[in-house]
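Moving on, here comes subunit A:
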Amino acid sequence: MTTQPIGQGMAPDFLLEIENLTVSFDGFKAVNDLSLYVDKNEIRVIIGPNGAGKTTVLDLICGRTKATSGSIRFKGQELTRLSENKIVLAGVGRKFQTPSIYDDLTVFENLEISYPRGRTVFGALTFRRDAQVIERIEEIAEMIFLSDRLHERGEFLSHGQKQWLEIGMLLIQDPELLMLDEPVAGMSVTERVKTAELLNRIIKDRSVLVIEHDMKFVEDIAHRVTVLHQGKVLSEGSMERVQNDPKVIEVYLGH
Partner candidate 1 sequence: MSTDPTNPHRPDLLRRRLLMGMAAAPFMGLAARSAFAQAPATAAVNTTGLAVTDTEVTVGILHSVTGTMAISETGSVQAEKLAIEQINAMGGVLGRKIKIIQEDGASDWPNFAEKAKKLLVNDKCASVFGCWTSASRKAVLPVFEQYNGMLYYPTFYEGLEQSKNVIYTGQEATQQIIAGLDWVNKTKGAKTFYLLGSDYIWPRTSNKIARKHIEGHLAGGKVVGEEYFPLGHTQFNSVINKIKLVKPDVIYAIIVGGSNVAFYKQLKAAGIDLSKQTLLTISVTEDEIDGIGGENIAGAFACMKYFQSLDNPNNKAFVEAFHKMWGDKTVIGDVTQAAYLGPWLWKYTVEKAGSFDIDKVAAASPGVEFKGAPEGYVRIHENHHLWSKTRVGKARADGQYDVIYETADLVEPDPFPKGYQ
Partner candidate 2 sequence: MSVFSKERYGFLARSEILGLLALAALIVVVVPLSLDIFRLNLVGKYLTYAFVAIGLVLCWGFGGILSLGQGIFFGLGGYCMAMFLKLEASSVENTKIQSTPGIPDFMDWNQLTSLPWFWQPFKSLPLTLIAVVAVPAVFAFVIGTAMFKRRVGGVYFAIITQAVAAILTILIIGQQGFTGGINGITDLRTLLGWDIRTDHAKYVLYFVNAALLMGVLVLGYFVRASKLGRILVAMRDKEDRVRFSGYSVASFKTFVFCLAAALAAVGGAMFTLQVGFMSPSFVGIVPSIEMVIYTAVGGRLSLIGAVYGTLLVNAAKTALSESFPQLWLLGLGGLFIAVVLAFPNGLAGIWGAWIAPWFARLTKSGSHGSAVANGSPAE
């Protein structure tokens, strides 16, 4: 499973290789023959107008949506045939657009569930909350600015705190590829600054795939930017290059 032929002379050390990916919903191709390569430790931002297929790409990678054709390889492993939880176990973490945390559980329990141990039924039954777990959770809580709210229920957190908590839940999984869908949407200015700081801290030693609309934020973090339009890659490269690409200007400013 782990060794797969690597197509079209691409360098073999890409972490994520998406090739000719297509998904259609009743004939509408939300993603159309898309190819995308993400390096190890690269921070890639995907931008594009509404309906460009950004979220669908993340859905495809994490298995939420099944591809019509094409392939997604992660560390050489084909993801399109794996179930969601197997994809997570392979090392892909995903944060949703709207904060997706467990309202009925405390911050501590939210993080604990994401702790990568005891993920089988039997494992969950016999899971012990030992010192190692508690230490790790406290460490993450510190990182996501929620140390003092550890035993509060999720639903009482502010919107920004929920976003952080979800990021924390991903961190504790320690994924090699972290996918974030609009992590700063709906945040106040101070929260946004803190989030940028948080992201900058956590993206070390892993690859990150971010969807974001906030150009200032994109500029702050992106190594490279991919512009999607109508399910296809419109432009790719550094922020500067993309900003000056006439096709991009056409799409964003045209009409």
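For anyone wondering why these and not others, all candidates are chains of the complex that A comes from, given by their letters.
The definition used in the following text is that a residue touches a chain if its C-beta (ideal position, glycine included) is under 8 Å from a C-beta of that chain, and two chains touch if they have at least 3 such contacts; residues count from 1.
Please read these numbers as outputs of a predicted model, since none were measured by experiment.
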item: Complex member touching subunit A, one of 1 or 2; value: 2
item: Interfacial residue positions of subunit A with respect to candidate 2 in the complex; value: 62, 64, 83-85, 88-89, 93-94, 96, 100-105, 109-110, 112-114, 116, 118-121, 124-127, 129, 134, 138, 151, 153, 169, 173
